[in-house]
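The complex is shown incomplete by one protein chain, all other protein chains being positioned as in the whole.
Now for subunit A:
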């Protein structure tokens, strides 16, 4: 019987070996595959198991985390959701993340390896990091001024610091409260369906994700091209331009809103926004130089990240001369995001040097140590300094003598350009009111803010829609907020 018992012992040992080998198979060999199974909730539980790092404006958090005590434990909260929604985006258990919440997700959730105190520390100890926080470049006063200035209108504001590219304000209206999308309950699902079904698209970030025909504000670009190319050398010399202007190769006669555009000087044409003069200037500059200048300002670039992606602003390069004329006054296929037009104003204000805009000042560990600081990128020359100085002079003239008087700030130097963009089939859509500008305080050595405002007018007051009337006061409020701080 002894031999048989030994056989039984061998059998039991085999069972033990089978269990250990199988444990190695399940836990070690196929472990990573099981861990990555989409039905495995552990990654989500880990992700929401700790408070999410905060997004800060001027040192103050504009976000928070709420302990729900549920499986996906911490939910995002927002102190002033609608105001900062175009900056923060949302962080939802059910619908993922957008904008900064998306672009900085690794850092905010704690997953970013850069948060580890020592490289590979977490891999060894199995500990995770507390979520880091993101300090934005947003200027709280400018952001609020823009949001309140737009009020009940549909529109967007983008403001940047010309010397650095820091984004000071990013506003889109109508907005929404991203907190309604935190969590994954039935209320969140209803909020999502309501927001995605809303014809006003409150979740659309119009400041960076929507392009508009820039209309007359694009004349800043055309003027820069004309001055740099030498098509115009004297701001006050009469341009040889008819009124109305017949677009080359067509019978379409381009007219103006205002009088006195025939043979107007560049200064007069800029101040009174003469379509005829700028259409002809664009045609005279030619498509190659026009495109080169537009692209130097940032058009036709689909790689811009601030750190979330910015929609591509377009200047069509395969055009005939008539289309080039229309393109040069911000019509036809020319489209721009409000941020792009703020970049145009900033380049003029910064002496022709463009800085890539950025929204994250620095990222910080939970303990306060800095993970990374975003400096401004190297400057790119968009136009010669002389051209920039003359353009700045033209833009000041618009505010001091022309259509942009509503943007004037006592004691400050302000330059601007209005625009009222036609759109839709046969220009049937309600026009967009534009204003792009920059401002320098009386004591400042250089301009401190460049801003672009677009207001989608309402059909009821179609006659009243103008860049100077609707958009300039918003721009002024934003600039005053920056200069006043």
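Simple rule for what comes next: contacts are C-beta pairs under 8 Å (C-beta built on N, C-alpha and C of every residue); 3 or more make two chains touch, one makes a residue touch a chain; residues count from 1.
We take it that contacts and distances are computed from a predicted model.
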| item | value |
| --- | --- |
| From "Rod shape-determining protein MreD", "FtsW/RodA/SpoVE family cell cycle protein", "Heme exporter protein B" or "Amino acid ABC transporter permease", the hidden chain's UniProt protein name | "FtsW/RodA/SpoVE family cell cycle protein" |
| Residue among A:37, A:252, A:373 or A:485 that touches the chain left out of view | A:37 |
| Touch criterion as defined above, residue of A:12, A:187 or A:386 at the omitted chain | A:12 |
| Where the missing chain touches subunit A, by residue | 1-9, 11-13, 15-16, 18-20, 22-24, 26-28, 30-35, 37-42, 45, 126 |
